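All protein chains but one are shown in place.
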Amino acid sequence: MDGNGLHEVANPSEMFLAERSVEIAGTSIFPSLEGTRPILVEVQALVSNANYGTPQRNVNGFDVKRLGMLIAVLEKRIGLAMGTKDVFVNLVGGLRVDDPAADLSILCSIASSTMDKTMGENIVLLGEVGLAGEVRSINRLEQRLVEAATLGFKKAVVPIASVNEKVKNINIELYPVKFVKDAFKVLF
Amino acid sequence: MDGNGLHEVANPSEMFLAERSVEIAGTSIFPSLEGTRPILVEVQALVSNANYGTPQRNVNGFDVKRLGMLIAVLEKRIGLAMGTKDVFVNLVGGLRVDDPAADLSILCSIASSTMDKTMGENIVLLGEVGLAGEVRSINRLEQRLVEAATLGFKKAVVPIASVNEKVKNINIELYPVKFVKDAFKVLF
Amino acid sequence: MDGNGLHEVANPSEMFLAERSVEIAGTSIFPSLEGTRPILVEVQALVSNANYGTPQRNVNGFDVKRLGMLIAVLEKRIGLAMGTKDVFVNLVGGLRVDDPAADLSILCSIASSTMDKTMGENIVLLGEVGLAGEVRSINRLEQRLVEAATLGFKKAVVPIASVNEKVKNINIELYPVKFVKDAFKVLF
Amino acid sequence: MDGNGLHEVANPSEMFLAERSVEIAGTSIFPSLEGTRPILVEVQALVSNANYGTPQRNVNGFDVKRLGMLIAVLEKRIGLAMGTKDVFVNLVGGLRVDDPAADLSILCSIASSTMDKTMGENIVLLGEVGLAGEVRSINRLEQRLVEAATLGFKKAVVPIASVNEKVKNINIELYPVKFVKDAFKVLF
Amino acid sequence: MDGNGLHEVANPSEMFLAERSVEIAGTSIFPSLEGTRPILVEVQALVSNANYGTPQRNVNGFDVKRLGMLIAVLEKRIGLAMGTKDVFVNLVGGLRVDDPAADLSILCSIASSTMDKTMGENIVLLGEVGLAGEVRSINRLEQRLVEAATLGFKKAVVPIASVNEKVKNINIELYPVKFVKDAFKVLF
Partner (left out) sequence: MDGNGLHEVANPSEMFLAERSVEIAGTSIFPSLEGTRPILVEVQALVSNANYGTPQRNVNGFDVKRLGMLIAVLEKRIGLAMGTKDVFVNLVGGLRVDDPAADLSILCSIASSTMDKTMGENIVLLGEVGLAGEVRSINRLEQRLVEAATLGFKKAVVPIASVNEKVKNINIELYPVKFVKDAFKVLF
């Protein structure tokens, strides 16, 4: 994929996976919904020491107040010191997501960049995060996982309360978690 | 409910109660209204010492000015020192509530997290809170309590002025209160 | 009205008066208009020394800039030092009022809480307040007073310029005032 | 007009003039337009030394940025030091005016309160104010002056460029001015 | 044009020119478009040393962010120190302009007030200004110049790239410029 290696890409899923920046900390994949249609979204976080004055909280495509809550959970429930960090979060492609199911993906991307640890390949993250640090159930988990499996993803971290027999039959390895700290054991 | 203990959940009320994070301070249940339909909402608060600069006031799903008023009541009428605390409040599921009847639930969640005391299981909280620290009457108390009782809740802290014969006949134990401090005697 | 003393309330006016927190400084009643229908609104103020940084100006249901003007009148025309105080104002029931006729009620509630003096029972307050500290005429005074009298209120502080023969025939004791300081002589 | 002197007011213009607070510095009258209908508006300003932190700029019923421009003219063209003053401006009756013709009335009210000098009785002020300190022509001067004359006003400070034969025939004494400083010679 | 010299004004253009404050630095004329109809707008700037705290940037009728960009060009490309100056910009008559063609007029008005130099009589200014300090082409130059000529203006500073044969045939002297600094050579 150097400057000469140009070739046509036929399958959008292939392209999606090809372009992922998996080797870089701070990136994760969230199976979002556009209406009822599932669409995979790459979430990127960039965390670094704040060099100048007030730490920045800059987010494109997600509610900045909800971002503040997720950073509070990271700090108070997991123990990561975030107060002197600049935090940037970006949803690739200019998308906007208002679905609390994206919480876990955004939180783990921030943690990944903060700790400079990647989260492994071919994994998707799903779950609303509460202030107690718990991972809560979400809607339409089955549809989201089917789309992720179709696009070649192999693993999914999901809320334990959303798992049922239908979900277990999808061709993707499930990691049901009750708390954010359980997800961290799987990912880092 | 470990990583292997997956099972299907048939009844939504059961699921609702199953997922509650009762063992953690800062959580309470408010019977809200979506139009005229009652719907139970979990309110979460996270209060901790402000480590960096200005204390944060971060709320998802509720008016931030009303939050400021409730924090003032906690400070001036109950005597909890809130000025050097970060306060986060979250309504689970991305819901938004503009009903003053949620005041008591939000205020008690903040107090619960501040004092690190849980409020007991199977209890719902209802009531508008005034600046004098009083708990004021609310609308549709009967409907809200019927829904809570149906979902398995056993106790309800309610405004004394809203209690009538119909309400007393619902299968839920009533704790009528006139002031916030009366509710605190019941809860903590 | 202790925890056991539950009884049904038949008359809304009775309930309204029953729930009033008259014994606490900072509370007053303003006969508002919802369209052309009069509705009594309880105004609550909570004023205390600002403990942390910038004094707070927090108002629910009323314009915050107009609140700033009323605080200026209290400070410049009456001589109350408000600059190091937190000021909270709340209209009970989540109501919103954009009517300058509420000025006098809000201003007197703030003064009542600042001086920790109650304003007496069964009194309503009406009047626009100007920057010169004068109490100005308002519209539909007659209708508002009739409603207040019907609900059992006995006294009304009103703008002197709005008083006419019709108003004088209503079954409520009138205290016509020209300046805010005249109202203070009646109330405190 | 003491507490006992109640009497009915038949004529609205009479009432308007009766209620004016002419003896207090900071007040002036501006003939505004509600659509094409003239309506007299009382403009009030309250200027005092800023006791706490940043000087306040608090305006009800007028654009705060335009207020900033008028204060700049007072400071740079007339030489009044406004930077350490709190400035409050209020349009009586909760009215809102977006008409630059109100500039002169607002500017002179601020100056009147700053210098603690009244502007005399029965006078109306009209004119847009430019950054050079000039008083600029306005629309519908004739209609506005007719209304003022009808309500009993005797004098009008007006932009020199708006004066024509029709305007000169109205029963009100004209003081045409080219600059703000000319108006000040008439008023103070 | 003293206090007695009242006379009717028949021709609007004559009035427009009569009222201009040409003898005062900080004023320029911009031929704007109201839809497709040309209308001449007087732009006024007032620049002075900031006496108190943060320098003010106060603009009526133009985008404040675009003003910030023009001030940056003045500072970085022309070398005027603007950082400790209060800058006020006003479009006379309460007009609002969103057309980048006004850039040159606004920028030159600010420079004129900063340097306290007038720009000469009967001149109009037109051109978008880029961050490189260049004056860029604008739309409908011909129409705008015809209107200016009709109203008696004699000179026009215009973007060199917008000049064509039609424009050269209008009865107004053209000063085509490529950079802001070229316009300054013509004006100051």
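By letter and in written order, the chains are A, B, C, D and E; residue numbering begins at 1 in each of them.
In the analysis below, contacts are C-beta pairs under 8 Å (C-beta built on N, C-alpha and C of every residue); 3 or more make two chains touch, one makes a residue touch a chain.
Small disclaimer: the values here were computed from a predicted structure and weren't measured.
For the chain not shown, which residue from E:68, E:120 or E:152 touches it across the whole complex?
Of the listed residues, the one touching the omitted chain is E:68.
In the full complex, which bits of chain A touch the chain not displayed? Write them out.
Listed in rising order, the touching residues are 1, 3, 6-9, 15, 18-19, 21, 24, 26-27, 42, 44-46, 48, 51-53, 56, 58-60, 86, 88-90, 92-94.
Going by the touch rule given at the top, which residues of chain E touch the chain that is not shown?
The list for chain E reads 54-55, 63, 65-66, 68-69, 72-73, 76, 83-84, 98-100, 128, 130-132, 134, 136-137, 160-161, 163-165, 168, 174-178, 182.
Basically, only the chains that are shown with their structure count from here on.
Using Cα averages as centroids, what's the distance between chain A and chain E in whole Å?
Distance between chain centres: 52 Å.
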